[in-house]
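Right, I'll just put the structure down here and ask away after.
All protein chains but one are shown in place.
Take a look at subunit A:
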Amino acid sequence: MSQVKILTDSTSDIPANLREELNIGVVPLKVHIDGESFLDGVTLHADEFYQKLKQAKELPTTSQPSPHAFCEAFREAAKQGAKQILSIHLSSLLSGTYQSAMLAKEMVAEEGIEVEVMDSKSVSYALGISVVAAARAAKEGKSLEECKAIAERYRKEQELFVLVDTLEFLQKGGRIGKASALVGSLLNIKPILSISDEGEVCPIDKVRGKNKAISRFFELMQKKIAPGTAVSAAMMHADYLEEGEKLFQRVEEMYDVKEKVITSIGPVVGTHAGPKTIAITLVPLHENG
């Protein structure tokens, strides 16, 4: 077993097979629907969640893991032989999860467990892709510093493009960030969103109608990353696999996709993004990895 253990939270939306293969620890957030509470991705999976969402009387709410939950996860990792722990989490501007992890880090430090907590300033598989890269490095026996550097590079170099069906969910959940100016328009505006360097939801463009949104989505993508570039690419969808696969096919035609991941947006992120959200993230790959 590698010396460095990689931990994240459930908003990283990493598919189960990858999680197991790379031995990534996942601390779940919670989602509350009509009075019932579930552990994100543990007691409630994406498919069931979107079914429940359709019937929910009120919009679900979400909550961060307690510091205690992180302490448990850190102790468990240490017990299994990890010398150091790298815990990578969703943007601290979107959730208090990072805060909980930081508190837990202080608490377990007294027990001699060394934890490094990182704010990914991102979410969903845009976070997940950095976590997976770091976990691969850990598996190869790289040091904590090296794992951290790789996660950092993935975070900095990736480009995320998000299409939401409506801004309603982001607005009601209070995660709308700089896209708030678009709310209330009488025109049917489809924003193309991303996450800013600070880790906040931000619009990168806005167009009218879905067809145009998709054309613009790819125009913007080509502007950011030249077609033909070797990339690690991922598609995230909220109960919208078919449409997402169509878009991803265009990504595969445009780029030299070396690694690909298709994943569902889980209950917690889905609560805030809303059904029919599709996101694509690309990380250019360099020859030296």
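Observations, loosely collected:
Throughout what follows, a residue touches a chain if its C-beta (ideal position, glycine included) is under 8 Å from a C-beta of that chain, and two chains touch if they have at least 3 such contacts; residues count from 1.
Basically, contacts and distances are computed from a predicted model.
The protein name that UniProt records for the chain not on display, among "DhaL domain-containing protein", "Biotin carboxylase", "ABC transporter ATP-binding protein" or "Aspartate carbamoyltransferase", is "DhaL domain-containing protein". Here the missing chain is touched by one residue of A:K156, A:R208, A:K223 or A:K258, and it is A:R208. Touch with the chain omitted from the figure is made, among A:M107, A:I189 or A:L241, by A:I189.
Touching residues on subunit A toward the chain that is not drawn are 178, 181, 184-189, 206-212, 215.
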